[in-house]
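For this view, one protein chain was removed and the others were kept in their places.
The letters A, B and C name the chains in turn, as written, and every chain counts its residues from 1.
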Amino acid sequence: MADINIVAATPVIIVAGTSVVTLSLGLVPWRRVRLYGPLLAAGTALIAAMVMSGVLWGDRQLAFDGNIRADRFSLLLNFVFLIAALAVIMFSWREPASVDRRGEWPSLVLASTAGMMLVAGSGDLITLFLGIELLSVALYALCAIEVWRERSLESGLKYLIVGAVGSAFFLYGLAMLFGATGSLKFSEIGREISQQSLANEPFLLAAIALIVVGLGFKASAAPFHMWTPDVYEGAPTGITAFMSTGTKAAAIAAFLLIFQGILPGVEGDWQAAIITIAVASIVVGNIAALVQRNLKRLLAYSSIAQAGYLLIGIATGTIAGAEATLYYLFAYLAMTLAAFAVVLIRERQVPDGERLESLSGYWRTSPLLAVVMTIAMLSLAGFPPLSGFVGKFLLFGSAVDADLAWLAVVGAIGSVVSVVYYLRVVGVIWFGQTDPEREERRLGPVTGATVVGVTSALAAIALTFATNPILDVCRGAAESLLAP
Amino acid sequence: MILAPFVAALFVIALPPQIGVLPVRAMAMVGALVALAANCYILAGFDRDGAELQFVDTQEWATQVGLEWNVGVDGIAIWLVLLTTVLFTLAIIATILRPPSREPQFLMLLLMGETALLGLFTANNLVLFYVFWEAMLIPFAFMIGIWGNEDRREALMRFVVYTMVGSLVMLVAVVGTAFVARDVTGQFTYEIQALRAVDFTETQSTLLFAGFALAFAIKLPLWPFHGWLPRAYGAAPLLVTALLAAVMSKAAVYGLLRVGVPVFPEGADNFTIPLLTLAVIGIVYGSVVAWRQDSMRMLIGYSSLAHLGFIVLGIMAFDVIGGQGAVLQMVNHGIVVAASFAIVAVISRAANREMIDSVSGLSAVAPRMAYVFLLVAMAALAIPGSNAFVGEFFILTGTFRWHVWAASLATIGIVYAAIYMLRLYQDSFMGPLRATGRATDAELTVKDAIYMAPLVLAMLFIAFYPAALVGATEASIKRAVAPAQIAADRPPEDIAEPVVPNPPPAVQPLPGDEPDLTAEDAGAPR
Amino acid sequence: MNTVPIAAYISVSAVLFALGLLGVLSRRNPLLLLLAVELMLNAANVALVGFSRFHETTDGQVFALVVMVVAASEVVIGLGLVVAVFRQRLELNVDLMSRMRG
Partner (left out) sequence: MNVLAWIVLGLPFVAFLILLAPPKEPPRKLTRALAVAPIGIGFLLSVTIFGVYLSRPGDERLEVSSLWEWIDIGGLPVDLAIQVDDLTVYMMLVITGIGSMILLFATDYMEPDRDYRRFFAEMNFFVFSMLLLVMAGNFFFLIVGWGLVGLASYLLIGYYYDRPSAVAASKKAFVINVIGDVGMVLAAFLLVRELGTLDYGEVFARADSELGQGTGTSEAIAFLLLVGVAAKSAQFPLHTWLPDAMEGPTPVSALIHAATMVTAGVYLIVRCQVLYQNAPIASDTIAVIGAITLFFAATIAFMQEDIKRVLAWSTVSQIGYMIMGAGLGLYGAAMFHLLMHAFFKALLFLSAGAVIHALAGEQSLNRMGGLRRHLGWPTLGFLVGAFALAGIAPFSGFFSKDEILEQAIELGAFGISLAVVGTIGSVMTAFYAFRAYFRAFEGPDREGGYGHLHRTNWRMVIPIAVLTVGAAFAGWVQVPSGWHLIDDWLEPAFLAAPDVKATVTSEVIISLSTFVFGLAAIGLAWWMFGRGSEWRLRHANVLPGVRRVVEDQYMLNEVYDEVFVKSGKDLGDAMARDVEPGGVFRSVKTTVGVFLAAAAGLRWMQSGLVRSYVFVFIVGAAVIAAVVILSGVI
């Protein structure tokens, strides 16, 4: 019974372990080590975890008696999390918060990453909950890590309060699920549900509703999105990027895992709920973003809308939908990181770098970053042939395929509305006037962020041209969800 | 061929600014000329009687999405491709001769626009078509946004939003088409040629056609979807306005002819009357409004609204004559409008903000320009004997065979064309000499002649030997309109017999997915 | 064995959960908010334990233990933040923390 098979859990273990190591590295007396050690260690750990994820690629392996899985699905998502985390580490080079809290910063990032990986690789409800909590708790701290900034504190506290409520809902949902099936293991829950036609069972219904609410909160889907803009705005920009990519991916992974992995038999019970939050997210996110002048808030609303698109894929309940969702996660990762990289750099260059106006005429001073931002925005808006387009195309296609054509139409209308605010950014960059009086300062080199930005922008393009192989991978991952 | 300008664009952007503008110019010219040369090569090897796509090139791209690189030209596409390469080459020459600020970027965007349009005209895959359709928007939006006048923000916003609404509808239609087609035949494909064979039910066909038609109508623009036109045409740099009117509008009519009518004959048939009505309204409305414009540029812009109405008539008549005339007129209109805008550019050197009443009597100081303008004006108002007359004549001939009312009402546009073009010509070149700027600036210089001469020569060539173009379109047009003719219940002797019949509906179901075809066919749309 | 019916467990936990929610809604002090959240988590614990008995497995109880630890860590972070807020000499009132809005 006690099948430990620790190898299958190595990626998580590496990351979690290094989290502790970096924390201690920040305490060692040698200044040089204090300065660079934690970041280097974190980077190394992340790369090592990626390598391990690659090595483990293949059919499902179970660790710790099936509480942690390593299959195509979890490993693929590991890449999303690890890339996001790596980006944050690179962002944090010379980041004020990171300089101040040398050990804690990478340690918390790694802890949060480990939480995400646990979510994707969980094999039972406890691991899942642990993962969710681990990533959230670390993020609460990260949001507020710039304790000298009132906004950062406010952001952390808001996130904590609403997040705790969300977690409570989620946990209660898990309890209900346990109550309905009498098991905590995914495989057994799935078997239980398929065997004893539990559809419309009150406990199951309650579980579904509560889980949708809890995960919807994590994915910042409307109407559980209210915290998103405030927290995104207040948190350090690197963390915001991490939240909007990693957390969202983790939440979406949990959605996929629960609804497509273990509850496919009762699709009728949960589909409507997911459609509801998907539509609400698309509508709210896109409309609210129309009037935003703060780039981070704008990206926050945009991420709400993007969550809506991602949920479309889940709502279909088909392999094609899951596949599209996974592809779009990668595309979304690339374009969001690119966008945040530019915001981050601009923040360090000018005092109010997160204002939309600060980008006015930016292409004159920094054409490369202007192109990066343009690609990111166009891709987010779904302009072909960028990866954002391909992803949306797949998502809407899967919706049409699942007889949810109207959902695709809603999504498409939403993306038209979104064009307005995305292109406003592009317009400001290219067509705006430069303000000669603006104080330009440079807070040290921003190479790390630049590298991330350029790489992400290139990835946003490359994903299009490599659609075929990547989709194959995604399909494998999606199929492994349903494998017994 | 399509990629040549794109590669050149990459080079242009990659060249460091220090080395000066010459290599950039050279690179841009090379890109445009390579495309032109490739085009000539294709033209030389083109089988004029074939209805099939020729020079097909296929590459896997994203099979699961149905996206693949699948391009080729037929008798319709080749002329639009030619028009694109020629006009963009001229545009690049014109840019080099009278460079705007930040010339390299402008050239780069021009080349990217050319790429998108070439891709659009050759795409044989609905998704690819859509990709290029959208890609076309970006360079034009940038050119308006960076080099436009002070009104550009509003204009750009409107332009982008309108077109995005259109593309969105089209996107839904594109996806819908493939899925509905799969339900009907069991084959999942976005290939346009294969989709032609699909036997959609009338409802499916109507709905999908409506989606495409709306997108095309906005891009055209067809009345009343032209809300973006005045601002965009007004705010863009003149060269860009010219390209918008000359080439980009063709994308929409081309789509109608390539996708709309052949793939959804029943739907097209159901929309005949509404589209014809809108086209006719557009012709009259555009003409009347053009007449009352104060600015030369807007006059031409609105006239373009009217002329595109004619092309729509020709396509929606489902008539071989009308269709061939429409293709010819696409080329004609592209040339004539480009030449018209070029003339406006020359005149405006002596005028105040392109206002018509700011100059008059320029014939006295600019006799050569007067001749050229006269020639172009006559072509624009389609005087018998001009190239545009050939197109309009046969468009209306075709339309008249089936929809007497539409053709008859459209002739109002011919009369108004005379009125507004003469207004433009006479007010600026006749009467007592008066100019805001230096009147002699309006004379044709050698620089202007370099890019205007090819346009004028092309106009004359088509006027004297239209068969060179029209001859190659017949087979393709027959193939395109035959299904729609059948759908319109035309008498059998009037239905064109395509040289290459459309392939029979593919009935090879995918492995493991063998739908009950009879049930599917009989069933209502899902 | 005379067992407490499952409905009772669930009722109690639901009431606790609702009370926690009410607390979150009505309190302004972050500390009290944290308490209310704790209440909600523990409501879930009650449910877990109840189900655990109902299904006659220990899994639920294990889960409840884990939750307790997690809840504790959450509170720790929360308290840390409260302290940080206090050190910035800001008033401990969540309604005043609304600098970011819109």
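Here, a residue touches a chain if its C-beta (ideal position, glycine included) is under 8 Å from a C-beta of that chain, and two chains touch if they have at least 3 such contacts.
None of these values were measured; they are calculated from a predicted model.
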Touched by the hidden chain, restricted to displayed chains:
A, B, C
Which of A:F255, A:W270 or A:F431 contacts the chain that the document leaves out:
A:W270
Would you indicate which residue among B:T58, B:N149, B:T411 or B:T440 is in contact with the undisplayed chain?
B:T411
Which listed residue, B:G31, B:P230 or B:P483, touches the chain dropped from view?
B:P230
Contacting the left-out chain in the complete assembly, out of B:L97, B:I273 or B:I419
B:I419
Spell out the interface residues on subunit B facing the chain that's missing from view.
158, 224, 226-227, 230, 285, 288-289, 291-293, 319-325, 361, 363-364, 367-368, 371, 374, 378, 381, 383-385, 389-390, 393-394, 396-398, 400-401, 407-408, 411, 414-415, 418-419, 422, 426, 429-433, 465-467, 470-471, 474, 477, 496
Contact footprint on subunit C, counting only the chain that is left out
21, 24-25, 28, 94-95, 97-102
Tell me which stretches of subunit A touch the chain missing from the display.
157-158, 161-162, 165-166, 169, 199-200, 205-206, 208-210, 212-213, 216-217, 222-224, 226-227, 229-230, 268-273, 276-277, 280, 284, 287-291, 417
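Just so we're on the same page, only the chains that are shown with their structure count from here on.
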If each chain is a dot and touching chains are joined, what shape do you get: line, ring, star, complete or other?
line
Using C-alpha atoms only, the most centrally placed chain is A
Need the CA-centroid distance for the pair subunit B / subunit C, whole Å please.
64
Could you put a whole-Å number on the gap between the CA centroids of subunit A and subunit C?
25
Indicate the residues of subunit B shared as contacts by at least two other chains.
none
Inside the complex, what are the residues of subunit C that reach subunit A?
6, 10, 13, 17, 20-21, 24, 30, 33-34, 37, 40-41, 43-44, 47-48, 50-52, 54-55, 57, 59-60, 62-63, 66-67, 70, 73-74, 77-78, 80-82, 84-85, 87-88, 90, 94, 97-102
Per the touch rule, the subunit B residues reaching subunit A in their complex are 60-65, 67, 127, 130-135, 137-138, 141-142, 145-146, 152-153, 156-157, 160-161, 164-165, 168-169, 171-172, 175-176, 178-179, 526
If we count contacts the way the header does, which residues on subunit A are in touch with subunit B in the complex?
323, 378, 383-385, 389-390, 393-394, 396-397, 400-401, 403, 405, 408-409, 412-413, 415-416, 419-420, 423, 427, 430-431, 464-465, 467-468, 471, 475
